[in-house]
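Excluded from the complex is one protein chain; the other protein chains are retained at their positions.
First chain written, first letter: the chains are A and B, and each begins at residue 1.
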Amino acid sequence: MLRFVRRMALISCSMALLLACVGALFVAALLQRGTAAAQPAPTRIVYGLTLLPSGFDPHINASSELGIPLRSVYDTLVYRDPNTKDFVPGLAERWEISPDGLTYTFYLKQGVRFHDGEVFDAFAVAKNLDRITAPETRSQKALFLLGPFERYIVPDANTIQLVLRAPFTPLLDGLAQVYLGMASPKALAEYDRDRYQLHQVGTGPYQMVDYIPGDYMLLRRNPAYTWGPSFYQKDNPAPVEEIEFRFFTDPATRAPALESGAAQIMGEIPALDAIAIARRPDLRLVTQAIPGLPLQFLLNTTQPPLDRGEVRRALLAATDRQGIVDAVFQQFSPVAYGPLSASSPFYEPRVRDFYPYNRDQAKKVLADLNYTDTDSDGVLDLNGQPLRLTMIVPSWGNAPAVAQKIQSQWREIGVELTLKQVPNLAGLLTATKEEYHLVAFNDFGVDPSLLNRFYLSDAPNNLSRVVNTNLDQWLRRATETLDPAERAALYTQIQALIMDQGLVLPIRDYVNLNGYSTIVDGLAFDAYGWFPLLPNLRYVGSGRLGN
Amino acid sequence: MSGWVARRIVTAGLTVWVAVSLAFIVLRLLPGDAISAQLALSGATEGQIAERRAALGLDEPPLTQYLTMIGGLLQGDLGWSLVTGRPVSQMIAEQVWPTVGLAAAALMVAVLVGIGLALGAVFGGPFVRPVAALITLILMASPIYWTGTLAIYLFSVALGWLPSAGSITDVRAWVLPVAVLGLSVAGGLSRVIGSELTHLRGADFVCTAYAKGLPRRVVAVRHVLRAGLGGAVTLITLQAGYLLGGAVVTETLFVRRGLGGVLLGAVNTQDYPVIQGLVVFNAIVYSVVTTFGDLVGAAIDPRLREPQA
Partner (left out) sequence: MRRRRTARLALLLIALLCLIGPSLAPYNPLDDVGESLAPPSRDHPFGTDLIGRDVLSRVLHGGRRTLGTAALAILIAIVPGLLVGLSVGYVGGAADRAALILIDAVSAVPSLLIALCVVALLGGGPTQIAVAVGIAGIPVYTRLARGAARGLRGALYIEAARAAGAGRLYILWRCILPNAAPTLISGGTVLLAWSLLNAATLYFLGFGGDPALPEWGAMLAEARSVLRAAPHVALAPGAALMGTLASVIAAGDAPTNPC
């Protein structure tokens, strides 16, 4: 017995000793390392990212998360003005589009250099295009932004022409996105496809200093930067010298990180936490609308009873969207009324007229269709079939909370909604191969051509399974014509048709809730909504500093 | 002794092989894979998706893929991630030390606290005993994601003593995660050690009782003791295995990099080679830890040593 106790005492003493040794080793390692991380420059802040993307190479990966730091590492040929969404010069000081829409000529700025000293010119652009279009690169987004791109022509060192197989209006929009950012050909040649993301070199206002996957990415200001677009602040008196990006994937950790000083800027703060943040004197809140598709549920038009338009319309009318937004998103999000958010170009305001909340109307419509509760179980039936619907719900974006609200609302008119939550994207795609009535899905972007991925009859994400020749025709024409008036008219028709057919149940326009410490000022975002204008951040210096 | 060690190595090798084969089978049963998911989202057509999969060898018959994988394993090659294309061994090497460090430190905290609580629960005075028992109970009954959240709110947000997230080079950022993970294991450990202590205490009386000629059953209790002790060591080594799993939640909560994040990411994107690589790694670590545990167990109880009569 005593022997046992003695043995236990021995174990605990050795454990304590081990812990002390490890602790000492640690401190020693810390002192020895002397990396940038251990000796922060005075103006360094921590910026919280929210998603851990599978990769950080803009030419390869599709996540919008990677753009938050990398938008400032790379420049693009053109930019979109954050307020007007017009195209403004970037690395290209002017451009011409041939009348047939097949040839784009870009006249490049001169005197631009990459972070490693290489000269930026048309040959560099060519190398980038080569990389993006190469099959070995396996590009997940950049390649598709180029559309029917066929080849390039380099007439001289400062001019490059892109030749398309067919007219493609969204090309300029694609060229304004970080995925088509210009990387240094020297770096591209030096590192292979997979290693380049750890050593990225662009021409932007910040350069990448260090990147440890899953841990952090460090950017440092590029003092030689003078060729930015018009909306990058030219004479920033106190720019932030270093920005460290860390990943906060669990929503509940974001606000505490801001409050404890572990981060100075944080995106995607949950609505309830945002209220608390806004109340603190040392923190501020910035709400940023994100153009593109709103948080929405697509209705499967091939799955009975949703194959009947009247049923779909009744369900849309039975949804109190304002109530959902108030409960789940507090006062931070506007209700969505159509397939595009209100902040998207070519948004048709008249979609607001579709489906105002009218529960009695919905009940009446269903009753007129002979839906009655024959067995008094609270669920409507028709010919013995209860009105039971399945909804696939992703785990992100507050979708589960929204879905549960919809569920309780529809129960009041006698519709039973079963929710199927999927933990990740792969699960969602699998689930859509089986039976479902509704599924939550959306995407972001400025050019409404992203509707094509959801509503063209042969689109891979056509989750409402719609096959409508008018819709197909209009969507295709809208990406071919260069006439803005014609585009506007087409998108008006498209949005009206989508809502009239009841293909989608829009819930709320995406609003990104960003919190930041009063140590910095001037947090603003670009036209796409997600990407901060880092060169415009000013280091002001009050508030709590993280470690 | 060396024969025993050699046999353990062979056993470990077999374990790794069975584990990775199990993982392979189970993963192939899953519909879809990383490529289809990624590309479907960015707007590729079915044809382009099929092209990509063929290029990566994903459409070869399962047996061929299996043999390729095993062949690679024998050469120490864990394959390449379907999503990033980087070598899996490199991905694991990058992220292994924070997790191992977290698990090791947490285990040490767990053993310290566990022994302390057990001693308090068995030998403490009339005040200490129920308090220790209560603390043990609370520790065993709390999910990590909950205690972690409360700890963050208390120590980071309200009191501001410790960061809620931070670089792994920052010592202060280790305190909360190690404490939370360690305490979550300490409860169970303390209970096992405590029951051993009480048994042993009883055994003293048993000894004298037996000398007085009490029935066989009393002697049987002593053997239960031995069995229990062996079980205790087993449970302790199992806690080590659980710790690696608990690291997933802890790393998410405290925003630390590590294998937990790698596993979660690979699971969410169906990145088979990474998952398989992690299974291999886990199997190796597991074998090492359990071998160590068996050694300790055999040292305590000669009956547990091999070969057995």
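For the reader, a short list of remarks on this structure follows.
Heads up, the rule we're going with is that a residue touches a chain if its C-beta (ideal position, glycine included) is under 8 Å from a C-beta of that chain, and two chains touch if they have at least 3 such contacts.
Bear in mind that the values here come from a model prediction, so they are computed numbers and not experimental data.
Taking the complete complex into account, the chain left out of view touches A, B. Touching the chain that is not shown, out of B:Leu78, B:Ala132 or B:Val279: B:Val279 (per the contact rule at the top).
Within the full complex, the residue among B:Gly188, B:Gly258 or B:Pro273 touching the omitted chain is B:Gly188.
Of the options A:Val163, A:Ile275 or A:Ala367, the residue whose C-beta touches the omitted chain is A:Ile275.
Mapped onto chain B, the interface with the missing chain covers residues 11, 14-19, 22-23, 26-27, 29-31, 133, 137-138, 140-146, 149, 153, 188, 191-192, 195, 198-199, 202-203, 205-206, 209, 216, 218-221, 223-224, 226-231, 234-235, 238, 241-242, 244-245, 248-249, 263-264, 267, 275, 278-279, 282-283, 286-287, 290, 301, 303-304, 308-309.
Interface residues of chain A facing the missing partner chain: 251-252, 255, 270, 272-273, 275-276, 326-328, 393, 395, 400-401, 403-405, 407-409, 411, 418-424, 427, 430.
Note that in this section only the chains that are shown with their structure count from here on.
Interface of chain A with chain B (complex): residues 1, 4-5, 8, 11-12, 15-16, 18-19, 22-23, 26-27, 29-30, 33, 35, 37-38, 52, 54-55, 62, 135, 138, 140-141, 144, 193-195, 197, 212-216, 246-250, 252-253, 256-257, 259-263, 423-426, 429-430, 433, 453, 459-461, 546-547. Chain B contributes residues 31-34, 36-46, 51-52, 55, 83-86, 91, 94-95, 101, 104-105, 108-109, 111-112, 115-116, 118-119, 149, 152-153, 156-157, 160, 162-172, 174, 193, 196-197, 200-201, 203-204, 252-255, 257-258, 261-262, 265, 267-271 to its touches with chain A in the complex.
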